[in-house]
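Below is one structure. I have some questions about it.
Some chains omitted; the rest stay in position.
The letters A, B and C name the chains in turn, as written, and every chain counts its residues from 1.
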Amino acid sequence: MTSFAYDADAGPSLARRVLRQREVGVFIALVVLVGAISIARPHFLASGNLFIMSRQIALTAIAAIGVFFVILTAGIDLSVGSAVGLTGYVCGLAFAAGAPMPVALLAALGCGALIGAINGFVVAYIGVTPFIITLGMLEICRSTIYTIRHGDSIRGIPASFLKIFGSGEFLGISSPVIALILLAIASHVVLNYTAYGRRVYAIGGNEEATKLSGINVRRVKFMTYVLCSVCCAIAGIMYVGYGTEAHADTGKDLELDAIAAAVIGGTSLMGGQGTVLGVLIGATIMGVVKNGLVLLDVSSYWQQMVIGIIIVAAAIIDVVQNANADNRKAIIRRIAGIFGRRAGAS
Amino acid sequence: NRTDNKQHFVMVPKGVNPYYDPCYEGFKDAGAKFGIETEFRAPQDFSVSEQQEVIEDLIQKHVDGIAISANDDQGLVGVIDEATKAGIKVITFDAPAPSSKALCYIGTVNDAAGYTAGTEMAKRMGDKGVLLMLQGGMGSQNLNERYAGFERAMKEKAPHVTIIAREDTQGKIPVAQEKTEQLLQAHPDATAIFGLSGECIPGAVPALKSANKAGKILLGGFDDIPDTLAAIRDGTCQFCLAQKTYKMGWLSVVELQAACAGKELPKQIDTGVLLVTKDNVDTYMAHMKEEAQQWGGEAATMPATMGAGTAPATQK
Amino acid sequence: MGAGESSFGAGGGAGGGTAGRPLLEMRGITKSFGGVHALRGVDFAVYPGEIVCLLGENGAGKSTLMKILAGVHVVYDGEMFFDGKAVRFRSTQEAAELGIGIVYQEFNLCPNLSVAENLFLGHEIHNAVGLMDYPEMRRRARETFAALGVKIDPSALVQHLTVAPQQMIEIAKALGHNTRLLIMDEPTAPLAGAEIEHLFRIMGELKARGVAIVFISHKLNEVLRVTDRVVVLKDGENSGEIATKDATEDVLVSMMVGRELDRMYSRRKGSPGEEVVLEVRGLTGPPRIEDVSFQVRKGEIVGLAGLQGAGRTELAQLIIGYRRKVSGEVRLHGRRVNIRHPADAVRHHIGYVSEDRKKLGLILNMTVRENSTMAIHRRILNALGLISRAKEREVTDTYIRSLKTKVSSREQAVRNLSGGNQQKVAIAKWLAIKPDVLILDEPTRGIDVGAKAEVHRIIADLADAGVSVIMISSELPEVLHVADRILVMHEGRLTGEFSREEANEEVLMKAAVA
């Protein structure tokens, strides 16, 4: 009988489930980074700092996991930041209107689901490019916030709520981090052990083939946008707890951080490639850098530059690490030959 | 023959922001008092180009006067020129456009305001301690001027205070909160925080609270937005400096009217800043209004409470 | 060549035949894509337990008809009856639910998923807790493949597989769920000997179980061997039908083409020169090529035979610099050349027609013209250094004519061409570079008999014009008839070399397996 089994394959498939090579690269980058910072500034690892840093990372990572679902289908969601802002604001408004906590939470989640449903419907059932509709939603959601109260924050969030989502912690872990952990586990299971999850990857890999396999591609895509915005709603609620108020500018530009976290973590914007673990690592790298720069008293004028350089460095480490032996040589050779005319050649 | 019907003045802020609400309130009230039709026209975002469009449009409308909060100095030279040619009186408020033909600038002189703030901070810190600073956008001209004035005052009045950090809040409250949290980690010895722009205090407050340092660390900064006032009431924030926005609006009408009446206007009127503390947090607005409302009409000379700069023109 | 006429198809014919009610009947099916009329009032019926061959030239409308049957094209005129009931599918799912399985002409797999995941995509298996039951899926996958007589690691990523295993996955997918009607659009095109035999055996078993099968192929010997009835399409219309037992290749051809045609693989008039044009010495490269050395003389046609996975494609890709070699050298006209990138190969006038036209051959969203001239931009510039439309048209039309490519216009997007015509465009691109050495990897895969003869004639003419040709083919008869000399590969090494005289299917096979 003809055998098509290539031992080359055994590796990837197993690894893919646990910690795919893909992540190792960025993970190394992360370890290096953490090492360097904590040597320069031991306080970096102090529980106090880890507490606030992890909370800040979690707030981004929750949104990042949301947009990760969308990116897996080769889509994109630019409305993430505005969705976080609006859902949080809605939560605040509900409280202001005297609603009990469950109602306020449902209002926020419902608002998120609605935003996602609109994005998803227009993308999946009308066929508009995700970039455009979600860009539109970005504007719409943000200006909705401003039209409600001309940008004023909503104060007077009930203590009962703040106790859970604000100061609230469990074994010294803040509520956003707990929420993130639960969300990450759930997402990992959904993406790797349910038909829905595999179909999300399938669409990113080959949408036509997925459709021909009798899968309702539209519905799967639609759902990814809903999931994304619901994650945003979770982040939005957490932000209200974090800020102890609902601010009008919460989540501004968050979409870029969220997408960057996913991509740094090895998610392909062309769809079908990426893992929840990678997203977490990506978000952590960004959070660590931001926190480290302040701890190291880097001048604000330079911080952005350092962030930029580290993002690129992480990506390059990642590429080199994922390249096979001789590609790696080739890459090194090119980097070396950068000044020589050889740089031009393939 | 337009003399017989109402004059029409328009206020053009930098963009959409609650900060301008009191400005327009003052503008409106003055208009009502002096029988002038007033209008508020804000560009959609804080961009020169959109501000140009608004002004272009007002020129077509042949309004009588325009009060602009300039998004950019040079960028507005052209349109302001056009407007002046079209016989429209143009002044700037809140943010100047010195290179333009604008007749007068009514507002806070940032360096002076920074100096006032520094003086207050120095007084409260008592020439010792470690100061953390927050600023919304490191590229912002106004804020850099404020900082300059602030730093000068500190050097003169509290040379032993160390300004140990100056972080960028990107003008966003949540970012201000994150940065404050990080700063408190980086500098546990910090004794005071000062915010050069409006979002800093609202961001610093929850950070101080969750670090259980509310009230233990001196917190002050610019702008009297609701969040900040709330913080002053509950004692997390000790003071803020309110720009006299209502007054800017009011005086804008007064000066435009004077200009229309052919009066020579002073190049600059510093409306100064008002110190808001727990004691006057509920009353300062009323005072600011009263103080402003005595200008124009039959009012005579300027009282001493008026900040630096020249007296506003008064009219018969 | 009636070699394969010992048909089990006819043997099982008793079970089939056109007696009783058809399982499926299509009446007056008409379909057009914009201006292109793919089908005009086609009637087609299949009876339980019979194997029908849908025959026709490239672009005749076979795939389109089958895609309508499978619920891919939902907009068409005409009516369709399944089990006597009128049906009109709105999705592939609806067709699948009625037990219609299809192997598409083109691959439809998700490269980023595992073999098992692809196999069960759309009807995944869940365990007690409602999660994906991977062990079970892998187990069943192994079973299915075993039944198909192949061994494919179910947890391998499809992107690491070659065309052959991918095709077996497609077949396994179609067989999956209680299939009553199985459509196979050129299933054997990417397969070689062993797998084809297994496939035929499976088809026999299904037929015995009363499953109806539509079999599309351009390999007439296969058609005669396994089918009961042949329905012929020509330019989107029915052009006759015949019981296989009454048919011969010549009859079928004249039904397809509408005229007599000399299909005999044209033997070349001239003969190879003496000068060695291409020489490969100790070529070695990952993952599988080991120390390969051979020569090709001027105007010589060297056939490269072997089983799937023998490494022929890899060898070709090493030679043209698409893969990185670790040792060995390539010499042209006696001089050592350093080919590190396909660009170098093109510069040295070495062409490579890939075996995977969709992935490596064509730019599907571009036009026939743009694809035809993709490798000769430098040579069609006008005085201003701009691409000369005139020259482009000239080149494009030349090959549309000489390859008899069926296109609505040279500005038609290649995506919209029929499979065979796509292959012709892929070949045209390389003929256009006026190659000294031309490597063709499965060049006649999926093209009709007429076109096949054309390609063979073109290869012969090229050789006569002094071009050195390496033809990789899994079709031994083809190699035997076209090549002057035949090399055989097995697991990345050359395992045999035969002159046309000494070569025959038996010796080649022996060399290919050891």
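Here, contacts are C-beta pairs under 8 Å (C-beta built on N, C-alpha and C of every residue); 3 or more make two chains touch, one makes a residue touch a chain.
The model shown is predicted, which means the values in this text are computed figures rather than measured ones.
Although the view holds one copy of each protein chain type, the assembly as a whole is A x2, B x1, C x1.
In this section, only the chains that are shown with their structure count from here on.
Two chain pairs are in question, A-B and A-C; the one with more C-beta pairs in contact is A-C.
The centroid of the Cα atoms in chain B and the matching centroid in chain C are 75 Å apart. Between the Cα centres of chain A and chain B there is a gap of 38 Å.
Chain centres here are Cα means. That of chain A falls 43 Å from that of chain C.
Residues of chain C in contact with two or more other chains: none.
Shared contact sites, meaning residues of chain B that touch two or more other chains, are absent. Chain A makes touch with chain B in their complex at residues 41, 43, 46, 48-49, 52-53, 56, 146, 150-153, 155, 166-167, 239, 242-245, 247, 249-253, 290-291, 294-295, 297, 299-301, 303. Of all residues in chain A, those touching chain C in their complex are 1-6, 8-10, 12-14, 16, 189, 192-195, 198-199, 201-202, 204-206, 208-216, 272-273, 326, 330, 346.
Contacts from chain C toward chain A in the complex involve residues 72, 91-93, 96, 104, 107-114, 117, 121-124, 126, 130-132, 146, 149-153, 155-157, 160-162, 164-165, 168, 173, 194-195, 198, 286-287, 307-309, 324, 326, 340-341, 343.
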